[in-house]
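In this view, the complex is presented without one of its protein chains, the others remaining in place.
Entry: chain A
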Amino acid sequence: MSAGPYNYSYIFKYIIIGDMGVGKSCLLHQFTEKKFMADCPHTIGVEFGTRIIEVSGQKIKLQIWDTAGQERFRAVTRSYYRGAAGALMVYDITRRSTYNHLSSWLTDTRNLTNPSTVIFLIGNKCDLEGQRDVTYEEASKFAEENGLMFVEASAKTGDNVEEAFLETAKKIYQSIQDGRLDLNAAESGVQHKPSQPGRNPLSNDQQANKDNCAC
């Protein structure tokens, strides 16, 4: 683990995905700056944020890619899925359409990331209870079915924002401890593993199969 000159033991890469306008950049800003950014402009391509957190006494640097929700940047943002140890999938509880697109986001994520990537579902804008369009129960059920962690948060008030990022980190750390996640993968993505074909459009098979067949 190369901590470099900095005082941390791991780097976790996150990616934040979801439809346009669900508040991905605001969530990141709230998490890194602890401030709500009103009038946040559309993200062009990707934005980047870092913060050092502590999990089980370990200092961990989060490198977070905040992707553009606009369809036209999909090609650009795809590149960033690969190295992600955590994916925060965001929808807007006041707009059902953003919820409806979750399955396509999830497919993309599953296809492009490592199977051990922790996917965390965030229902943003929970401060706007009056305009709610997606119930907590519904989303909770969806998360459960797909094995996702889930929380409703508000980038505006900061509710649950911290928790979402920290819980994801805990889960990733847990995977490392359990040996389910190669440290190399956690640090810099899957590129150091000779398991690249797993990411290949030619074969989307689970790596686990491949590992098993090695014997």
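Convention: a residue touches a chain if its C-beta (ideal position, glycine included) is under 8 Å from a C-beta of that chain, and two chains touch if they have at least 3 such contacts; residues count from 1.
Simple rule for what comes next: contacts and distances are computed from a predicted model.
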The complex has one chain missing from view, so what does its UniProt entry call it, picking from "E3 ubiquitin ligase complex SCF subunit sconC", "Glutamyl-tRNA(Gln) amidotransferase subunit B, mitochondrial", "Ribonuclease P/MRP protein subunit POP5" or "Conserved oligomeric Golgi complex subunit 6"? "Conserved oligomeric Golgi complex subunit 6"
Out of A:8, A:36, A:73 or A:136, which residue would touch the omitted chain in the full complex? A:73
Of the candidates A:63, A:94, A:109 or A:154, the residue in contact with the absent chain is A:63
Missing-chain contacts mapped onto chain A: 13, 44-46, 48, 50, 63, 65, 68, 72-73, 75-76, 78-80, 82-83, 188-191, 194-197, 199-203, 205, 209-210, 212-214
